[in-house]
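Here the structure comes first, spelled out in structure tokens, and everything after it is commentary.
A single protein chain has been removed from this complex, and every other one stays in its place.
When the chains are written out, they are named A, B, C and D in that same order, and each has its own residue count from 1.
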Amino acid sequence: MIPLGHFVILSAVLFCIGLFGVLTQRNAIRFLISVEIILNAANINLVACNRYLAPANAEGQVVSLFVIGVAAAASVVGLILIISVYRQRKSVFLDDFNLLKW
Amino acid sequence: MTNSFHFVSAELVLALGAFVILMAAVFGMERRTLAFVALSALILAIFRLPSTLPLGQSVLGGMVVNDIFGYGMRLFILLTVVMVVLMSMAYAWPQDEDMGEFYFFILIATVALDLAACAGNLAMVYLAVETLSIISYVLAGYFKKDLYSTEAGVKYFLFGALATALMLYGITLVYGLYGTLDMAHIGARIAGGDVQGPALVVAAVLIMAGLAFKASLVPFHMWVADVYEGAPWPVAAFLSVTSKALGFILLVRIFFSNAVVMAPFWGCVAPVIAILTMTIGNMAAFHQNSVKRMLAFSSVAQAGYIFAAMALGQVGLTAAFFYIAVYAFMNMGAFAAAAFLSPVNAQLEAYRGLGRRAPVMAFLFSVFLLSLAGLPPLAGFLAKFFVIWTAVEARDYILAGAVVLNSVIGFFYYLKVIKAMYFDEQAAVHDPRISWQGYLLVGGCVWGVVFLAIHPQAVLDILALMFV
Amino acid sequence: MTELVFYIIAVSLCAFAFLSVTVGDVFHSAVCLTFTLLSVAGVYFFLGAPFIGVIQILVYVGGIMTLFIFAIKLTAKIGDASIRQFTRQLWPGAALAGAILALLLAVIRANAWSLRLLPPVQGPDLKQLGVELLTRYLLPFEFISLLLLAALVGAIVIGKVKK
Amino acid sequence: MPYFLTAIIFMPLLGAALIALIPAAQVRSIRLTAVAFNTAVLAAVVVLGLNFNRHTGLMQCLEDRVWIPQAGIHYTLGVDGISLALVFLTALIGLLAALASGGIVKRVKEYFLVYQVLMTGLLGTFLALDLVLFYIFWEAVLIPMFFLIGIWGGPRREYAAWKFFFYTLAGSVVMLVGILAVYFSVTPHSFNMIEIARSSSMIPGGVQAVLFLMFFFAFAIKVPVFPFHTWLPDAHVEAPTPVSVILAGVLLKMGTYGLMRICVPFFPAGAVLFAFPLAILGAVNLIYGAFAAFAQSDFKKMIAYSSVSHMGFVLLGVAALNVTGFNGALLEMFNHGVITGAMFLLVGVIYDRAHTREMSAFGGLASVMPRYAFFLTFMSLASLGLPGLSGFIGEFLALAGTFFRFPSIAAVSAIGLIALVALFLVIIKKVLWGKPAGHASYPDMNAVEISVMLPLVALTLCVGFYPQMILQFQTYAVNALVGLL
Partner (left out) sequence: MVNIAHFIPVFPFVAFWLNIIFGCRLGVACAYVSVGASAISAVLAVLVFMGLQAGGGSYVLTPWLSVNGHPISLGIIVDSLTVMMLLVVTIVGTLIQIYSIGYMGGDPRFTRYFAYISLFMSSMLGLVLVDNLFLLYIFWEGVGLCSCLLVAFWYEKPAAAAAGIKAFITTRVGDTGLLLGILLLMSVGHSLRFADMSVISAPEPLMVLAALLIFMGAVGKSAQFPLHVWLPDAMEGPTAVSALIHAATMVAAGVYLVARCYPLFTAHPLALQTVAVIGAISAVMAASIACFANDIKKVLAYSTISQLGLMMLGLGAGGYTGGTFHLMTHAFFKALLFLGAGSVIHAVHTQDIRAMGGLFNKMKVTSVTFIIGALALAGVAPLSGFWSKDEILTAVWQHGNLGLFIAAVTTSFLTAFYMTRLILLAFFGESRGAHKAHESPAVMTMPLVILAFFALFLGFAGSPWAHHAFQRFIAPEEGEVALDLGMAVASTVIACAGILTAFLLRGKFLGYKEGTCALIENKYYFDEIYDALFVKPFHRLAAAVARFDQVRVDGVVNGVSRCVQELAQASRSLQTGLVENYLLAQAGGVFVLIVVVTLVGKLCHIF
């Protein structure tokens, strides 16, 4: 039997990998990839906890569906924004987005 | 009848309005008309709000809490969005494309804001915040030919994506702790002693990070200046007033129903955050040459003052929300006046000598700035006064002192703008032309700033109902 | 046995995830992410939520990843491996992520989670999911359509180029 | 007369509203309107004085309306012997400075707009009896002053304006915290200054000491007390003449008024505790100001530093904590307003002609401008405390009060008396005496300038000869104040 804790740990590891990516990726698209990892970590939590803690309803699963939807929406907007910046400065690197500072 | 959608009829009206605008925009209806549609949708929504009466508890599966706080906040949000729309009407847009969609976004964002303000479920909170965020990213990058605007959009997105992701993760942890996302249930569990120790702290801090991002509290404020500076003026106003207010509203919704979890947070950390927020905001605003960027940092500092009141716990909520109400008027007024006076160039030099070329608007701008600075007898002073009042009452003299010292520093950069408008010789001539909507908006804001100074009970009485 | 499968999925999931944020090439990174997402879908299956797993594959792998690949291809010229992929704060970032991981692990271990075993009852099935989606979660369900519409319109507004 | 004080306070604001309606080009009517409204204020204050009951220490013409019930903030106004003279002074100096604003030719409309707002703030400060209201008026003075110095000032006006603004602001915000602390220290919680003074014994001694210091900090900057005085010379030097007059004549009194209206009655234990340091500060102000003034080369700066010195007398009088000292402090406030106001007017007169304030550029003016010489000599003598002129009475009473409490400090302060004499005689010598060089063509003072000076001269003489003219109004109030100790 796998305890819930292992799912949570899995999710935490995934969360931190995502976080690591978010903090260190220079390429905006890879940043987005990292964010997706975090969202998936959250989803694992939701689904696992739903199964273990509140199997009577499907709250966690429903929310995880929402999260997938939101992730899709966010990725679309994010990528479009990145691409529109890319169109202007031919770069998707975070350290090139530095017109606005101080 | 607790599942009837009439509880969100105001939001339905808005969504309907949004669709109409989208359709109309597709058929090339001009901006002004669309703006009026948006305005009427908003006003209709305001008039639909009373249909949720009488106030009760959770409705719609616990997604919406039909309480006085939510009611008031929805009204507040709708009013501020009306101001944003008015501002967008009067603002001389440097580019005139996709304006139909602009109002569509604004209305959808308003729906999200409204739902968030009366959310009873963490999932609803997340969805609404994320929706608001996504729309805000788009709005911030709305001038897609403008390097600054797109950069603002993408920066906002990059920062916001992490913030909302963190919040989501926090929410899932809460779900993991209590097996439910219903805030009333969670609150009851915690109040019943089911405090999950450090795990709940982690979850709470993560959720707070997402909200603090909206409210622009240190260290989640870093995006503010860059985004405001790059975003179109009305968007910056929207972000600084409505979106920021949502952060505080949700902080209250989530953290104040069960203060025990965050007791150490509110006791020790929140005051520090508040002090840091106001100090860093003020300090960074100190030397800005761009009025827009200065106002951005000023809004960070203002958030610090608001949060200072909140940091004092339940007793500070009245002060905090009085501040938010006043802040809405003065900050909106300041952004609007600044935008009207110099629509494109936000550099301080562009404001030089405006005191003579646009005397009325420059004067009103000064009023807003001084109110933001906290000059008696304007409402901004009373707002700060109540914050300090609460702090002193709570014997938190350090916080009171910090607010007071910061307000001194604040005066400097606000006055710098006033100085530029009145002391300095005028810059290259451009006479700002301001439409009646502009005067209506700014006049309304001035009315608010003055009225709330003379008759603050108007708001205080309502707040008393909310936070008893 | 099933446990072993889970751990294999879990380990590969972590490995792919880690690879996707460390490999030099963006495209490879996206491929790794695809595998990560698939593994997550596997976890969902394992947790008795096949519908979520299917949706995961459909939306993520079918939709989002396609989007990513498009984006990567659009920005291909700068996507090659010779370009630095990490920001200057690699080590601070790594340290911070590590610290947070340690923190999370400590918190999780301290919590009752580690003791919580699978309850004997059946988990929610698809029907239940559907019912909840259309009753209790009707408002967010409707609302998310607004979100998606807004995202769509937003993407169009930002993305369209006037001649 | 219900709302008479309200009328007095807001009459200048009404004037501002009217001025706002006049087109900016009609400079003459703007000036006339400003003068008319200030005259009206003065007339109203005179009426107030005539109806004033001199035989009570209680507040008169009380107005009290609830403003913000949630916070216990009221709109409370009242006048007693302590404030009456200062209100009169404000109205008088306000009128005279408005008359003397002829030199302002730039942006006249805005000037008078701001000026009128300033007057409202000043009058309100002296009449407010609710701490929050007091604070509001107190702060309301800052911005107009900032503008007046910053727009119509001299070459370094911006520096001076900033400095003035921030220095005073820093002090007043500390006071704000103090105000709230006082509110919560008395039961029932109250901002009403009469109530607080009545229940001051409720506040424990240690708290009183801290609160005293908080308020004192704010007032010390305004007074200004050494070492918080450095904004003063800068502000004075840069400010245009009428603004300097207001600044010296009225603005500084806000600080000393605060000491007497708030610090002493609210925190009697604190006042007793800090009386000695306060007296030392007074002596330091007196001597230091005189010495610093002596070494200046700028005429206006000399007068500015002499203000610091004179304020030392007021501090000494307050520190004495007895009837004589308080009487002296109050009288000295009034006299200093009149005399130093006149001095700044005189500096302005010569600046208008010479366009410089360097002492070395003057000399021999007595031969060229005999009327000017008369007024300058007269006012200098009043400044240095020549008996028979008003300055002396205030200084003497303050010093006497101090002597009864701290004889040693009074004795040390005597150095300041000598230094002041030296200072003003040297001013007379450098400006008026000697051979006229290169400025023989300066016209003597004109009718307007003289008409502005005459009331001040008359007051200086009358109060000097008959100090009861002012003292009679404050006797009971001062006795009541001492009774609180």
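Heads up, the rule we're going with is that contacts are C-beta pairs under 8 Å (C-beta built on N, C-alpha and C of every residue); 3 or more make two chains touch, one makes a residue touch a chain.
Because the structure is a prediction, the values reported are computed rather than measured.
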TODO: Using the whole complex, pick out the displayed chains that touch the missing one.
DONE: A, B, C, D
Task: Omitted-chain contact residue, chosen from D:354, D:422 or D:485 - done: D:422
- [ ] Decide which residue listed in D:61, D:237, D:269 or D:400 touches the omitted chain of the complex.
- [x] D:400
Task: Selected from B:79, B:206 or B:378 as touching the chain missing from the view - done: B:206
- [ ] Can you work out which residue in B:166, B:370, B:420 or B:462 touches the chain that's missing from view?
- [x] B:166
Open item on the list: Touch as defined at the start, partner being the missing chain; which of A:7, A:52 or A:97 qualifies?
Closed with: A:97
- [ ] Kindly note down the residues of subunit C that lie in touch with the hidden chain.
- [x] 87-89, 92-93, 96-97, 99-100, 103
Open item on the list: Applying the definition given at the start, please give the residues of subunit B touching the unseen chain.
Closed with: 155, 158-159, 162-163, 166, 195, 197-198, 201-202, 204-206, 208-209, 213, 218-220, 222-223, 225-226, 260, 262-265, 267-269, 279-280, 282-284, 286-288, 409
Open item on the list: I need the residue numbers on subunit A that touch the omitted chain, in ascending order.
Closed with: 19, 22-24, 26, 94-95, 97-102
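Just so we're on the same page, only the chains that are shown with their structure count from here on.
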Task: Chain pair showing more contacts of the two, A-C and B-D - done: A-C
- [ ] With chain centres taken as the means of their Cα atoms, state the distance from subunit A to subunit D in Å.
- [x] 65
Open item on the list: Just the number, please: Cα centre separation of subunit C and subunit D in whole Å.
Closed with: 71
Open item on the list: Give me the residue numbers in subunit A that touch at least two other chains, ranges are fine.
Closed with: 4, 8, 15, 18, 32, 43, 48, 50, 53, 59, 62, 66, 70, 73-74, 77, 81-82, 84, 94
TODO: Check each residue of subunit B and list the ones that touch at least two other chains.
DONE: 123, 127, 130-131, 134, 137-138, 141, 144, 153, 176
TODO: If every chain is a node and every touching pair an edge, decide which shape results: line, ring, star, complete or other.
DONE: other
Open item on the list: Please output the residues of subunit C touching subunit A within their complex, sorted ascending.
Closed with: 3, 6, 10, 13-14, 17-18, 20-21, 26, 29-30, 33, 36-37, 40, 43-44, 47-49, 51-52, 55-56, 59-60, 63-64, 67-68, 70-72, 74-75, 77-79, 84-90, 92-94, 96-98, 100-101, 104-105, 108-109, 111, 113-119, 121-124, 128-129, 132-133, 136-137, 140-141, 144, 147-148, 150-152, 154-155, 158-159, 161
- [ ] Under the touch definition given earlier, write down the residues of subunit D that touch subunit B in their complex.
- [x] 68-71, 107, 110, 132, 135-140, 142-143, 146-147, 150-151, 157-158, 162, 165-166, 169-170, 173-174, 176-177, 180-181, 183-184
TODO: Sort out for me which residues of subunit A touch subunit C in the complex.
DONE: 1-10, 12-21, 23-27, 29-30, 32-34, 36-37, 40, 43-44, 47-48, 50-53, 55-59, 61-62, 64-66, 68-77, 79-84, 86-87, 90-95
